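Structure incoming, see below.
Apart from one protein chain that is not included, each protein chain of the complex appears where it belongs.
Letters A, B, C, D, E, F and G name the chains as they come in the text, with residue numbers starting at 1 for each one.
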Amino acid sequence: MKSFYGETISSPLMLGTAQYSSPAVLERAFRESGASVATVSLRREGSGGAGQTFWAMVRDLGVRILPNTAGCHSVKEAVTTAQMAREVFDTPWIKLELIGHADSLQPDVFQLVEAAKILADDGFDVFPYTTDDLVVGERLLEAGCEVLMPWGAPIGSGRGLQNEYALRALRAEFPDTPLVVDAGIGVPSHATRAMELGCDGVLLNTAVAKAGDPVTMARAMAKAVEAGALAHLADPMEPRDMAEASTPVIGKAFLS
Amino acid sequence: MKSFYGETISSPLMLGTAQYSSPAVLERAFRESGASVATVSLRREGSGGAGQTFWAMVRDLGVRILPNTAGCHSVKEAVTTAQMAREVFDTPWIKLELIGHADSLQPDVFQLVEAAKILADDGFDVFPYTTDDLVVGERLLEAGCEVLMPWGAPIGSGRGLQNEYALRALRAEFPDTPLVVDAGIGVPSHATRAMELGCDGVLLNTAVAKAGDPVTMARAMAKAVEAGALAHLADPMEPRDMAEASTPVIGKAFLS
Amino acid sequence: MKSFYGETISSPLMLGTAQYSSPAVLERAFRESGASVATVSLRREGSGGAGQTFWAMVRDLGVRILPNTAGCHSVKEAVTTAQMAREVFDTPWIKLELIGHADSLQPDVFQLVEAAKILADDGFDVFPYTTDDLVVGERLLEAGCEVLMPWGAPIGSGRGLQNEYALRALRAEFPDTPLVVDAGIGVPSHATRAMELGCDGVLLNTAVAKAGDPVTMARAMAKAVEAGALAHLADPMEPRDMAEASTPVIGKAFLS
Amino acid sequence: MKSFYGETISSPLMLGTAQYSSPAVLERAFRESGASVATVSLRREGSGGAGQTFWAMVRDLGVRILPNTAGCHSVKEAVTTAQMAREVFDTPWIKLELIGHADSLQPDVFQLVEAAKILADDGFDVFPYTTDDLVVGERLLEAGCEVLMPWGAPIGSGRGLQNEYALRALRAEFPDTPLVVDAGIGVPSHATRAMELGCDGVLLNTAVAKAGDPVTMARAMAKAVEAGALAHLADPMEPRDMAEASTPVIGKAFLS
Amino acid sequence: MKITLNGEPIEVVAMTLSGLLEEQGQSGRVATAVNEVFVPANARSECRLAPGDRIEILAPMQGG
Amino acid sequence: MKITLNGEPIEVVAMTLSGLLEEQGQSGRVATAVNEVFVPANARSECRLAPGDRIEILAPMQGG
Amino acid sequence: MKITLNGEPIEVVAMTLSGLLEEQGQSGRVATAVNEVFVPANARSECRLAPGDRIEILAPMQGG
Partner (left out) sequence: MKITLNGEPIEVVAMTLSGLLEEQGQSGRVATAVNEVFVPANARSECRLAPGDRIEILAPMQGG
C-alpha cells in the first residue's frame, strides 16, 4: 500500500468522529471498523471542557489523528485553523477543506490550491479535500500535496461515486499518488467500488454514524474496503457482452 | 440467516468449481473464499477416471455440494441428469439449469417450472437458476422450490446486476424465501450490492476462476458478501440530494 | 419501418387515451404527438352512454385503434375481453395484457403465451405486453404473434429502461420482428433511447397524460421517437474512453 | 429561451464544422440540424487559400459564428487567438478553450478564469468551455461571462452526461444563466437528456460528423434538442417506485 | 325476472339479450357477455335470458 | 455385441450394465443411464444390455 | 477590561493571554487566537490583551 507522507496505514479506511449517538457508540464503531485514521475538528471550548473529554477518548482509539478545517470558507481562516490544529493535535497532518458552496459543501478549488501551498510550505502534510478534476489535482501536487482526496459525492449525501470515469482518469494520471475518496459514500458497495478502481483509501463518516446500527455498519465498511483492495490486486475479469458457460461443455452426456 | 431446505450455511457465498488453472488453485481459492457451497456437474467418465480424482478433491473441501444440470435444454434431460447427480453426489440438492438460449444461457422459465415440479415431487431440494421475473418466482415456489436463484446478468458475462429494480421487487415479494443471485457477478462490489439489497447469497464462478489471481479474488469475494450482509442488517442511511455537514457547525471559531 | 401485421404506421409512437384532464386535452395531445395508434379499453356502459361519446371522439382522431385487455388476470377473462373488443372496435388488433402481479402490473408470461395462442388461432393480431425475456419472446412468436411489446419498466412508473442490456438482446435475437417498448417511459430521452436501441415503436400514456402540460409533452414525445429512429439509421459513433480533438491540430499557430 | 449576450438563437443546437468527409456533407448536415451556431477555428493559411474557401461556405450557412481557441494551453495563447479570431470573423463571440490535459482535453479552470477576465474586460462575449464545477462557474460569471458551457464528457468521447447530478446542481445554482452542454454528446438521447435537465443548449461536433450518416444524424440531433426543451417546459411526471394502472379500473367487467 | 346487469341486481321484463338492450336503451356500440361468455351482436336475439343470469354490457373507454 | 458407450460405438462382452462397468474398469463413483433413462446402481445387475443400446457412464466434474 | 471571548463579550481581569486562560480555568489542550491570528502556546505569556480584543480558545471536537 502506498504511504501517506511516509506513514503506512493499517487499513485504507479513514473514519469521521462526528454525528454518533454517544461516545460509546463512536468507540465501538471505530474498533469494529479497523479504521487507521480518525478525522477531528477544532471548536470553541466551553467551561465544561467537553473538548478535553472528547480528546481523551479519541486518543485512546490508538489511531492516527487527521484534523480538518471543516467549514472554512477563506484561505486565511483555513490556514489559521490548520495552525491551531497542529498545536492542539500535535500532528503535521491536516485535512484541508475549503468550502466553496453552502448547499453542496463542494471544494473551492482556487482557494484550496492557494491554502495548500501556504500550508505545505509551512511544513504541513496536507490532505486536500478536492473535486475529481485532474488539472486541480496537478496543481495540488505542485503546491506540495502528496495525497489527493477527491469527493465521490457531496458530503453527507450518501450518493456514492457520481463520476467513476473521472476517478479512473485521476487514478491513471497519478499512479503513484495516494488517492482517498472523501465524502459521498453511503453503503459499503460504494467503498468497495472506490477501492476496485484503484483508490488507496476511503474517508467516510455519515454512512456509519447515521446508519441504524453504526457499529455493524462500521464492520461492513471494514470488509468493504478490504474486498475492493484485494479485487484491485487480483486483476478482475473483463465484463463481456455475451454469456460464456462456466461448466465445461465437453463430455456432456446425451440424455434428451 | 435464512435456511436452505433446513440447512443453515456458514457463508452466503456459493462458488463454482470450473475454469480454474489447476486443482491446487481451486482448492486454495475455496479455502480463501470461505464458500459454504460448491457447485459441480456430471460429465462422461473416461478410462482415466478424472472424475474420481476431482471428486476426492472436492469432497475434501468440506463444503456442501450443489450439483447442477448445466447445459440441459429439455425437461427430460434435466430431470435425468438430476437423478444421476443425486446418486453420484448423494444429496437431494440440485441446481436446476434449463437453458433456453445459446448465447445468453438464459433460463427457459417454462421448462424450468415444469422440471422443478417433477423434481420437487420426487423429493429433490431444487435450487432453480431463474430470471428476475417475480411471477416466475411465484410459480417456482408453487412447484415446490424453497429457494430462488435469479440471475444478475448472463452466466460468465461479469456485467453485474443488470436490473436492481427487479431484484428489489423480488426481495419485497418473497421476504421469507432465500434469494441467491446466480450468474453475472464480475467484481466484489457487485456481490456486496446484491447482499445490500437483501439477498441471502451469491453464487459465482468465473469472476474468481478467471481473475488474474483467483485466490486473492476469492478472499475479496468473501469480504464482499460479508460487507453487504452486514450493511443490510445495519439499515443504511438514505441517500440525500443535498449535502449535509458531518462536522458540527456550532462552536465554529470566527477566524476570517 | 417494419409493418405491424401488414400495416405500416406513420409514426413509431403509440399513445394511450387514459388519465387526461379532459377530452379536449386528449384530442390536442394526440394531434401534437402525431401518434399513429391509440390504445383503448372496454368498460361497463352506464345509462349515460359515456362510452359512445368517448368512441365518437377517438374515432375522429383518425388513428389506428388498439384495444387492450387491461386488468385481466386470467386467460379466459383476457380472451373474452378480446372477443368483445374485436366486435366493438371492429379490429383484429388486440394489446394483450395478462397481469401477473398487482403492484408491478407485470405480465404473467405463462398465461400470456397461452392466451396469445388462443387469440392468434382465432384470427387476432396480437400485440403482447410482455417482459424483456427473449425465451418468452420466442414462445410468443411461436404462438403466432408478429409483434413483441416488452416493458421498459412497470406501467405508470416512468422509470425508463430498467434493463437496456435485455432490450438489446431482444433486438439482436429478433431482427425482423417489430419491437415496441410498452410501459415505463417517463421522459422523452427514455423514448429516444428505446428507438436508438433499434426498437420499432414506443407505447406510452402516463408520461404524456400526467405531465404538467400534456399537449407540450406530446409534442416532445413526437420529436423524441423521431430523433431516436433517425439516430439508429444514421449509425452513431462508438463511445471512446479517451478524448479526441474535433478541431484539427495541424496548422495550429505558435502563439505561446 | 434565454438570450446569449443579447442574442436569441433559433435553436438550442450548436454544431461544430470539423471532421466532415466533405464540405457538401457539412453543408447538408447544417441545413438538417437547424443549428443556430457554427463553431470554427483559426489555422495557418497556406498559399492555396483553403481558409477562404471554407469561410465562404460557412458564411453562407447563415448561422451565427462562434470561433474557438481550440488547442490553446496558455492564457497568452488563448487571448491572442481570440483577438485574431475577433478580427477575422468579425464577432465578439469567442468559445474559450483552455486545455489543461492532453488526453482528456479537459479545461484548465485556473487559466480559464484568468483568460475569461482578460477577454471580457476587452469586450469579448466569452463562451467558456468549462467543467461541471459550480464554484468555477461562479468565478467565470464574476469574470464577466454571461454563458457557461460545462462539459458532459471529454471532447470526442461520445460518452454522454458523466455527472447528471453536477449538471442539475449547476442549473439550480444559476437559474438565469444560459447553460450549454459542450462536449461528450454521442447520441441524441444524451442531448435530449441535457435539455430535460434544463440546459439552454447543446454544442456537439463528432457525434454528427463521425456518424455513419452525418446528415441523418444532424436531423436526429435537431429533433432531440427540441424534444428535451419541450419536455422541460411540460413539467414531466415524477418517476414512481410502484406501478400505477393507466387504464381505469372502475367499470371493469366481471368475466373470469 | 331478476338478473345481474353489469354487477347490479335488477328486475327486467325482456326475455332476450336483444330485448334487454332495447329495454336498457343501449342502442350504441356495445359488446355483450352472458355468464362470462361473449355473445356476438348477431346472436343476441336468439339469446334467451334466465333468472340469475349475469349480463355484461361493455362500451369503449379510455385505455393505456 | 455392439453398443454405444458415452457416445462412442464399441464392442462389448458384458451382457449386463454391471458387467459393462466391470469390463470398463469403472469401479468408481459413477451414475448410469441406458437409452436416456437413468438406471440406479442397485438395478444395474438386473439391467440386460441389447445390441445398439446407448449407455452413459457419468462421473463428478467441474461445474459452475 | 472588556474583550470578546469565543464570540461572547466579557469583562476580564487578566492582562495576558496566559492569564486569561488561567482566569477561565482553561488548563486543558486548547489552541488560541487573538484577533483572528494564531498565538502559539509558548507566546501566550508575552501576549498582552487590549480592550476589544477578540479571543478564540479552541479545543478538540468531533469532525468528519
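Everything that follows uses one rule, which is that contacts are C-beta pairs under 8 Å (C-beta built on N, C-alpha and C of every residue); 3 or more make two chains touch, one makes a residue touch a chain.
All values derive from a computational prediction rather than experimental measurement.
When the full complex is examined, the chain removed from view is found to touch C, D.
Within the set D:Phe4, D:Phe30 or D:Phe89, the residue that contacts the chain not displayed is D:Phe89. When the missing chain is restored to the complex, the residue among D:Ala29, D:Leu134 or D:Ile155 that touches it is D:Ile155.
Panel shows chain C; residues 245-248, 251, 253-256 of it touch the chain omitted from the view.
Within the entire complex, the positions of chain D that touch the omitted partner chain are 16-20, 39-47, 49-52, 54-55, 58, 67-68, 70, 76, 80, 83-85, 87-89, 155-156, 205-206.
Please note the rule applied: only the chains that are shown with their structure count from here on.
Inter-chain spacing, taken between the CA centroids of chain B and chain F, is 33 Å.
Centre to centre, using the average C-alpha position, chain E and chain G are separated by 93 Å.
Counting partners per residue, chain C has 16, 18-19, 41-44, 68, 70, 76, 80, 103-104, 106, 155-156, 159, 205-206 as the residues that reach two or more other chains.
For chain F, the set of residues that touch two or more other chains comprises 6-7, 33, 36, 56, 58, 61-64.
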